[in-house]
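My questions will all concern the structure given below.
A protein chain is absent from this complex, but the other protein chains hold their places.
For subunit A:
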Amino acid sequence: MSTATSSPAPASTGDNSRRTAVRDLLSSDRPYGVLLALIALVIFFSIKSDVFFTGANLENIGRQTTLVTIMAVGMTFIIISAEIDLSVASILKLSCVSAALFMNDFSDNWALGALVGIGVGALIGLVNGLLTTKLGIPSFLVTLGMLGVAKGIAFVITDTAPVLVDNRTFWAVFYEGTIAGIPVPIVWTLIALAIGSVLLHLSTFGRKVYATGGNATAARYSGINTDRTKILCFVLTGVLAGLASLIFTAQGHAARPDFADGLELDVIAAVILGGTSLFGGRGTIIGTLIGSLIIGVLNNGLVLIGVSSSWQIAVKGFIIILAVALSKRR
């Protein structure tokens, strides 16, 4: 990146900027506490359960965390820009049933179907962004409304029934295949993380997102189009929710509008756990990854050590509060 453009500069400058880039990627303002929490959880579950720290189970966690992680990448942008999106789970529902219905009714081309799913996600994100910035409605309300609208439409167009997807390529591309031994859902997660990292930490767009969330007035007075920046964050989240919906569909060989309720809370929790400030201006992709791994490890580990599903919900909530409380103390 930077070193390429400043090649004539003294070597020390290059080193410096390379070191800074590494620092930016690996650190956030306060992810260390959460990283320790993750390690503590892993150790705890490894002691309590024989199966937890095995290759198969870790791969399991990776697969199970996919949806949350991918959507959390987008949510990181939105929260850094000082907005929120409560509708991601509903975007996922409407995207997946749209893709499935399209493949059943119009074309069994998996790529076109995927494009429809992602396109629907992008469109909903665009609407969220436009309503938030152009009409000045707080994004909390816009996306709370959209949560219902998108979910309702998904129910209407499917008659609340699952839509089967019978397309082996689709299954393989989004869930069942492997690349170099790595299951594709994890590959997709890594791609989302990589794109998110480059956009947030290396691109000019990322600078605009931080500035917009850090101080929207100062950003505007510096010539940054804060409205467009926020809209793009919503669209990015829509696209990623669309991608997540394809993985979700391939996993069950069907698009189910009745699943994934409340997933938005896991997504938001992952982002906040990862050190992103709810007030905007701060946060990192690596932090978000740690945050969603904590959610994934909890979901998985609590089952393995035999905590009842009702208790799981309470324990998860408690640990989220605890982790955020710890990370608040500097």
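Throughout what follows, a contact is a pair of C-beta atoms (placed from the backbone, for glycine too) under 8 Å apart; a residue touches a chain by one contact, two chains touch by 3 or more; residues count from 1.
Keep this in mind: contacts and distances are computed from a predicted model.
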According to its UniProt entry, is the unseen chain "RsbT antagonist protein RsbS", "FAD-dependent oxidoreductase", "Mycofactocin biosynthesis chaperone MftB" or "Sugar ABC transporter ATP-binding protein"? "Sugar ABC transporter ATP-binding protein"
Please pick, from A:V34, A:I61, A:C96 or A:A219, the residue that touches the omitted chain in the full complex. A:A219
Out of A:F44, A:F155 or A:F205, which touches the unshown chain? A:F205
Where subunit A meets the chain that is not shown, the residues are 1-6, 9, 13-14, 16-17, 20-21, 198, 202-208, 210-211, 214-215, 217-225, 281-282
